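Our next item is chain A:
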Amino acid sequence: MNTDSLLSMTGIDKRFAGIPALAAASFSVGRGEVHALIGQNGAGKSTLIKVLTGYYRRDAGEVIFDGKPFEVTSPQQAQASGISTIYQEINLVPYRSITENICLGREARRYGLLDWKCMHQEAEALLQRFNVRADVRRPLMEFNTATQQMVAIARAIGFSAKLVIMDEPTSSLDEREVSVLFNVIRQLKQEGVSVVFVSHKLDELYEVCDRVTIMRDGRTVRTAAMNEIDRIGLVSSMLGRTIDRAEGHATAFSDRDEKKIGEVLLSAESLAIGQIVRDVSFNVRSGEIAGFAGLLGAGRTETARLVFGIDRPRAGKMTFNGQEFDPHNPSDAIAAGMGFCTEDRKSEGIVPDMSVAENMMLALMPKLSKSGIIDEKAQREIVERFIRQLGIKCSGPDQKVRELSGGNQQKVLLGRWLAMNPRLLILDEPTRGIDVGAKGEIQALIKTLADQGLAVLMISSELEEVIEGADRVFVLREGVSVAQFGRDEATEDAVMSAMAHGSAPAIAEAAT
Partner candidate 1 sequence: AAPPLKKKDTYKVGFAQTESNNPWRLAQTASMQEEAKKRGWQLVYTDAASSAAKQVADVNSMIAQGVDLIFLAPREEKPLIPAIKAAKNAGIPVILLDRNVDASLAKAGEDYVTFIGSNFIEEGQRVADWLVKNANGKTTIIELEGTTGSSPANDRKKGFDDVIAKHPEFKIVASQTGDFARDKGRQVAETLLQAHPDANVIYAHNDEMAMGAISAIEAAGKVPGKDILVLSIDGGKEAVQAVVDGKIAAVVECNPRFGPKAFDTAVAYANGEKIPEKIINPDQFYDASNAKDLLSTAY
Partner candidate 2 sequence: MTENRPGTRLISLLGSYGVVLALLLLILFGWARYDYFLGLFNITSVLRYNSMFALVALGMCFVIMTGGIDLSVGSTAALGSVVAALASPQGPWIGLGAGLGAGLLVGFINAIMVTRLKIMPFVATLAMMLAASGTALLLADNQSVSVSYESGFTSIGQDNFLGFPIPAWIALVAYVIGWIVLNFTSTGRGVLAIGGNEDATRLMGLPADRIKFLVYLASGGLAGLAGVILASQFGAGQPIEGVGWELFAIAAVVVGGTLLTGGVGSVGATLAGVLLLGILFNVLNFENGKGWISLSAYWQSVIRGLFLLVVVILQAKLSSRGSVAVRDH
C-alpha cells in the first residue's frame, strides 16, 4: 500500500462478551490524507477508533503509527503520541466552561499555575476558526448541540496532532457549519495532518476525502480512492449486496399521495418561551409529514419540547384533535397520543443498562399491563416484531441497549414510539447518525406510517430530508416561524433563503 503511510492497523480483533465487534479488520491512513471510514451502523467504525486510541484493548492485531509499533493503553497516551480524537457521542464535560473543555489536558501555565486569561484567548481564537462566537467562560451545557460539537472539534484541532479522527462530526451540524468544518479539514491537510472522517452522509465524503475504507460486520471490505468509486459502489460494498436503485432521490421518501392527508390534528399559535422561541405558529394534519427547517438554534427542538409538555410556553396556545391542548408534562402529551423521538439519544433517549426490550417498551408498558403487572408475552411479541421490522442489529431483545451501535440505539427509540401507535409523532433529527441503508428504511417507514394516517412532525437539519419528505415545510429562524411551503413550493433555494433571511409575507401566511 502507501509506503508513506502514517497509520496502519492489521488483523484487529475485538470481542465484547464473546461477540466479535471487529474481526481481522485492517485500516491504513497516509500522511496528509483525508480518509473516510464508512459502514453500516454497528459495522465497527467507532470500535476500531476506540481500539486505536487505547480506550478498548484489542484482542489481536498490530498497529503501526508513524513508523513504530503503537501500543497505547489509554486515550491519554494516544493523545500524547499525536492522535487527537473527536468521539461519536459528544464527550465533553457539560458543567465546565468552553475554555476548560477545549484546554483540559494542555493548559497554559504561568509560574506553574493555570493562566486563565491566556486559555480563554486560545479558546476564543480556536472557535473563531469555526465562526463560532460564544462566551467561553460559560458552562458548556448552556450551549446547543451544534456549538458543543464545534467545541469538541476545536478541542481536537487544538492539540497539534499528526492524525485527527472525527467520528461522525457532522451529524449535529448544519450545512453552513459543515462547510466551515471542511475548510478547517482542508487547512489541516495542507499542514500535513492526516484526518480520519466517519460519516453516513455520502456527499460529504466526496467533498473532502481522498480515500475511503468501507467496513462491514467488523471487517474491512474495501479501500479505494474516492474518485474511483461511485455512490452505488460505496453503498453496495457497505450493505454487502448490489443495489440498483437509481440515484434520483437522495432520500427514500417517494412522492406521496396528497389525498390521504386529513384534518388538522395539532395546531400551534404564537408559541413563545423566552428568547429561544418567540413566535412560532404551525399546524400538522393527520396523515401528513410536516417538516421544520431552520439553522441550528433556530428553535425547532425547543418548539417540539413545548408541544410535548417538557417545557411550558409563556405565550401562545395549541389545539390538539380539535381541543385546547396544554400539556403539563410529557405524560399528558403521551396520553393525548403523541410520541417524541429526541435528538440527544444518549442523555434523553436510552436507558443504557436496560435491555432492548425494556427500552422499547418503556412508554407502552403501562398499556401492556394488567393491574400494574407487565404482560411479558405480549411485550416480547411486539419487541421481536419491531426488531425485525426496523432491522435492529442486536443479539436479541435481552441485550443491553448500551452495547448497540448508535444507529441501532436510534432504531430502538423509534420502536419505543411506534409501539405506542401514536397519532402524532415528533421526530427530532430522526436519521442523525444512521447509515444509508437504515436511513432509507426509516424514511420509508415514516412515509408508510403517514400514509396510514399518522401525523408526523419532522425536524431535520438535512435539507433534502425535509424538502423531499415533508408535505409542508415550516421554516424557523431565531425563534420565529418565518415561512411555510407546500410540497411544490419547497425548493432548496426557497427554503434556504427563508432559513437565512426569512421572508416577511410568509409570516402572515403561516399565521393563517
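The set was built so that all candidates are chains of the complex that A comes from, given by their letters.
Criterion: a residue touches a chain if its C-beta (ideal position, glycine included) is under 8 Å from a C-beta of that chain, and two chains touch if they have at least 3 such contacts; residues count from 1.
For clarity, every value in this text was computed on a predicted model and none was experimentally measured.
Colleague: Pick the one that touches chain A in this complex: which of 1 or 2 is it?
Modeller: Among 1 or 2, only candidate 2 touches chain A here.
Colleague: Over in the complex, which chain A residues touch candidate 2? Could you list them?
Modeller: These residues of chain A touch candidate 2: 53, 55, 74-76, 78-80, 85, 87, 91-96, 100, 104-105, 107, 113-114, 134-135, 138-139, 141-143, 155, 274-276, 344, 347.
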